[in-house]
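In what follows, a single structure is set out as structure tokens and then discussed.
With one protein chain held back, the other chains of the complex are shown just where they sit.
Per-chain residue numbering starts at 1, and chain names A, B and C are given in the order in which the chains are listed.
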Amino acid sequence: MTASPRLRLAMIGGGPGSMIGAVHRFATRLDDRYELVAGVFSTRAEANRQTAAELLLDPSRCYDDYQQLVNAEAQRADGAQVVAITTPNHSHYDIACACIEAGLDVVCEKPMTVTLKEAEDLAKRLQNSRSRLVLMHNYCGYPLVQHARDLVLRGELGRIRSVQVEYVQDWLSEVPDADNKQAAWRLDPKRAGAAGALGDIGTHAFQLACFISGLKLNAVSADLSAMVSGRTLDDNVHALLRFEGGAKGMLWASQTSPGFENALRIRVIGETASLAWAQENPNELWFAPLHGAAQRLTRRADRIGADAGRSVRLPPGHPEGYLEGFANLYQALADGVSGQADGGWLPDHSTGVDGLRFIEATLQSNQANGAWTPLGGAA
Amino acid sequence: MTASPRLRLAMIGGGPGSMIGAVHRFATRLDDRYELVAGVFSTRAEANRQTAAELLLDPSRCYDDYQQLVNAEAQRADGAQVVAITTPNHSHYDIACACIEAGLDVVCEKPMTVTLKEAEDLAKRLQNSRSRLVLMHNYCGYPLVQHARDLVLRGELGRIRSVQVEYVQDWLSEVPDADNKQAAWRLDPKRAGAAGALGDIGTHAFQLACFISGLKLNAVSADLSAMVSGRTLDDNVHALLRFEGGAKGMLWASQTSPGFENALRIRVIGETASLAWAQENPNELWFAPLHGAAQRLTRRADRIGADAGRSVRLPPGHPEGYLEGFANLYQALADGVSGQADGGWLPDHSTGVDGLRFIEATLQSNQANGAWTPLGGAA
Amino acid sequence: MTASPRLRLAMIGGGPGSMIGAVHRFATRLDDRYELVAGVFSTRAEANRQTAAELLLDPSRCYDDYQQLVNAEAQRADGAQVVAITTPNHSHYDIACACIEAGLDVVCEKPMTVTLKEAEDLAKRLQNSRSRLVLMHNYCGYPLVQHARDLVLRGELGRIRSVQVEYVQDWLSEVPDADNKQAAWRLDPKRAGAAGALGDIGTHAFQLACFISGLKLNAVSADLSAMVSGRTLDDNVHALLRFEGGAKGMLWASQTSPGFENALRIRVIGETASLAWAQENPNELWFAPLHGAAQRLTRRADRIGADAGRSVRLPPGHPEGYLEGFANLYQALADGVSGQADGGWLPDHSTGVDGLRFIEATLQSNQANGAWTPLGGAA
Partner (left out) sequence: MTASPRLRLAMIGGGPGSMIGAVHRFATRLDDRYELVAGVFSTRAEANRQTAAELLLDPSRCYDDYQQLVNAEAQRADGAQVVAITTPNHSHYDIACACIEAGLDVVCEKPMTVTLKEAEDLAKRLQNSRSRLVLMHNYCGYPLVQHARDLVLRGELGRIRSVQVEYVQDWLSEVPDADNKQAAWRLDPKRAGAAGALGDIGTHAFQLACFISGLKLNAVSADLSAMVSGRTLDDNVHALLRFEGGAKGMLWASQTSPGFENALRIRVIGETASLAWAQENPNELWFAPLHGAAQRLTRRADRIGADAGRSVRLPPGHPEGYLEGFANLYQALADGVSGQADGGWLPDHSTGVDGLRFIEATLQSNQANGAWTPLGGAA
């Protein structure tokens, strides 16, 4: 095996107070397949410079805004090849367009855009470009999520009957402190878009349900709430799901449920078996056949498939976590760029379009008092 | 404390192959507050006699049918005082009417009747009679369920935001064997009524949600399925809930989900804390405050309230189970009859009416493609 | 199946404040195979009468002492057939001798006696009598404990390598209140014997280890402590074990470990698989093969053997608990008396002798600063 040189990475966003920017950086370092070479970390000049300095970045490649970054890096022989977009939702579209225009690959936080129209436009641009876009649905980077998907695909559960998915947090249970930057933009429709918890974590739950079950969602019936008074956007989502082929489902997303930290959990029920996985203890996957004992599956190398196996770094019993999930998406992108593997499982712009279809159908259903609303799209 | 004499009990149903009849008998023996004196165990004469003999019952008090039993026992000075109805759903109403007519107390399996009309009629009869009816929602007999209710009532969770309840089994995942009597009547609309899993276990989930949260359900939006082909009645229920006061909820009931045995589980989310309880491991209750660590509560006598304490027989760490839950309803009835305690928490005919309202509203919502449907009743 | 008449039961002990007497009564009622007909519940006359009254016992069969009870009942045609001994340890021997003398069957709390000499004498008397003695090692009454034993016997674990057993409580973590009767006699060498936690719960752990593993313990190396100052008897036991055939083990028993309620837990490690069971959640048994996923076994009727199956009353998912374990020993005794099953697994006087051998060897090892001490007995 010949080593590939490191991919040159630029980051937009991820300044002081950003959690997710730091996560992307941890993840890109882990496998040494990326080198951070440029960035715009904050709209505040001082914060931007400071972050660049802390990251030991060449100060000349710390730019004032994303357009400047794209222009300058596209000129350089050693310019950035991949751009990580970790800014609030409303800016994803413009930044991604600029990157695509310049032929750069993109790793973008979810939701891909704030409107379906933008998402579809972005998808069209990507189809006509040599750029790739990886949408950071990091939870499908966990090896046992990939193994769960393999089990479904191999028919181990029989036909799917239902999918029960929930993503529950408590960090917005109260009115947040004024200096909580992460809360501020997420609660602001101008920056987060029309969906609150729905866009922020509901889309993760939706994507995970489709990723593991292999099913397309046909329609949704939703009941959104703002549990904390004075809040414009939803912070609690209840939804019923109907998938193609007759499978049903339920989805609960909440950021106002005390005692839940980052409780993404999924159960997939088939005719002959069910499975269950929970993100907070991600190194076990439950597989329960109708005629046999429930099994606790771990990351044993000899028991999981190729994609899942490629996402494993450590022997079983040595817990892997959140960062490795992120890193697996970055690694699969690097594999794809270098031709080592196709990364066919990577969430991309079509996943992004699906996510916006889900958001818009859910909002529409909620406005129609829960009327079943189709997701539309190519049937 | 003076001992009360044992209450004289008759049983209708509970012949060969019945699980629930045996459970009632185990439960009534546990505290020695009841003595089985009469019964009609089966419509098949031989089976009826055989069961009576196994139970060491006086053969002369093994009757051919419930009407004969009620008539004969009502004549005797030492006649039955309480009748346990453990027959299929469709017969509850007639049997209960006969018992009430004769002034006997009744312990009735759920659902109380197969139609709301019957339920309301039965409630009216009870209000005008000296009979009591205990509806066997056994799960609220668990001490930690009662403690959960106390925590909510005492305000430890703040205002309730949502209730997530599910009751999931797998025993009807396939077409059952022809000789499975329990499955046979439950899948037959003539004996089970118009609701399948909805009536059998959905009503338990509904009742538990209301019992713990202390909230009245205003409306439901439902999506019912028959997952096994050829089945007339629902075997999988997805429902969204809206409670009085703005709380929301989700309810999942299923008898076709492989790997789930008797998985009744509830989570109640309040503004300041949440709680979680699961029937399969009933001796722990989770309480998670927003500002503090999640706590695992057990049946420690010094930490739970009066009702819950009265339902405890053993020191913590010595697991109690399903039978004790049943026994607690029987014990509270005996306490009520003897004036030792009011048993105000006991599910009764009004609980039964609520259950039928839930069933009918859910069926109606499902027929209207999930339209929000009010439960009605005295607002 | 013809019904057997109920066995007539007498109880010695179990007056006000006794937990274990009440447990025996719950357990004997459950299956309706016993009828309590006589008793000596307390050495305090008023308490004795009061308990008898609460139990609705014929006052003339509430006796002043055990000898009177045995004499009187042995005279009656309808006299007691089985005597339950639930008194403090030091009195077991004398009471049991009287019962054996009178040809009565005995259910005796553990440890069987306070000295090995007494235990061996009792065993000899039983061998020369028509009485049976069941030693109340209730934990082997759990169906999944019996299934664990079956798995070992069937060779599913291969040759046993080690047994890890612990029984940990916290109720004696501090100096108990003066009116705590249960604590009082257990901490008093005159009534408890020379072993504290060792005799009270260490013997349960020892018996469970031997019961499941099917191995005889050869030798022990022990380190006993009195963690609470001023205490004469041990309240914490650490021991290393050597079984026949080369298996090793560790045993921890403690009554002074905060946060542990009744935490009896065992793991048996074989060459090809291991198993794990914990009393506080007794309805699951873990089986982990070397080459395959760990399995969570439940009481599914089609998956467990005959003895274990006979000990099951409810479908899986409907939790059984502590009382059912007790009841299973009483039921197996009734089966034995009536010839319905041999109850070959029932702990008896030879188990009792083994328990005293374990106690004496452990005390001796501790006095010899942990020197390996053989248990002796017929090799």
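In this section, a residue touches a chain if its C-beta (ideal position, glycine included) is under 8 Å from a C-beta of that chain, and two chains touch if they have at least 3 such contacts.
Being a predicted model, the structure only gives us computed values, none of them experimental.
Enquirer: Quick one: which of C:Ala52, C:Cys99 or C:Ile269 touches the chain that's been left out?
Expert: C:Ile269
Enquirer: Which parts of chain C face the unshown chain closely enough to count as touching?
Expert: These residues touch the chain not displayed: 161-162, 164, 166, 170, 173-174, 221, 223, 225, 227, 236, 238-240, 242, 246, 248-250, 252, 254, 256-260, 269-274, 286, 288-290, 294, 369-372.
Enquirer: Hey, which chain A residues sit against the chain that's not shown?
Expert: Against the left-out chain, chain A lists 1-3, 5-6, 19, 22-23, 25-26, 29-32, 53-56, 169, 171, 260-263, 279-283, 298, 313-324.
Enquirer: If the hidden chain were put back, which residues of chain B would touch it?
Expert: Chain B touches the missing chain through residues 287, 293-298, 300, 303.
Operating definition for what follows: only the chains that are shown with their structure count from here on.
Enquirer: Roughly how far is chain B from chain C, going centre to centre by Cα mean, in whole Å?
Expert: Centre-to-centre distance between chain B and chain C: 35 Å.
Enquirer: CA centre of chain A versus CA centre of chain C: separation in Å?
Expert: 55
Enquirer: What is the distance in Å between the mean C-alpha positions of chain A and chain B?
Expert: That pair's centroid distance is 43 Å.
Enquirer: When you check chain C against every other chain, which residues touch at least two of them?
Expert: Correct list: 298.
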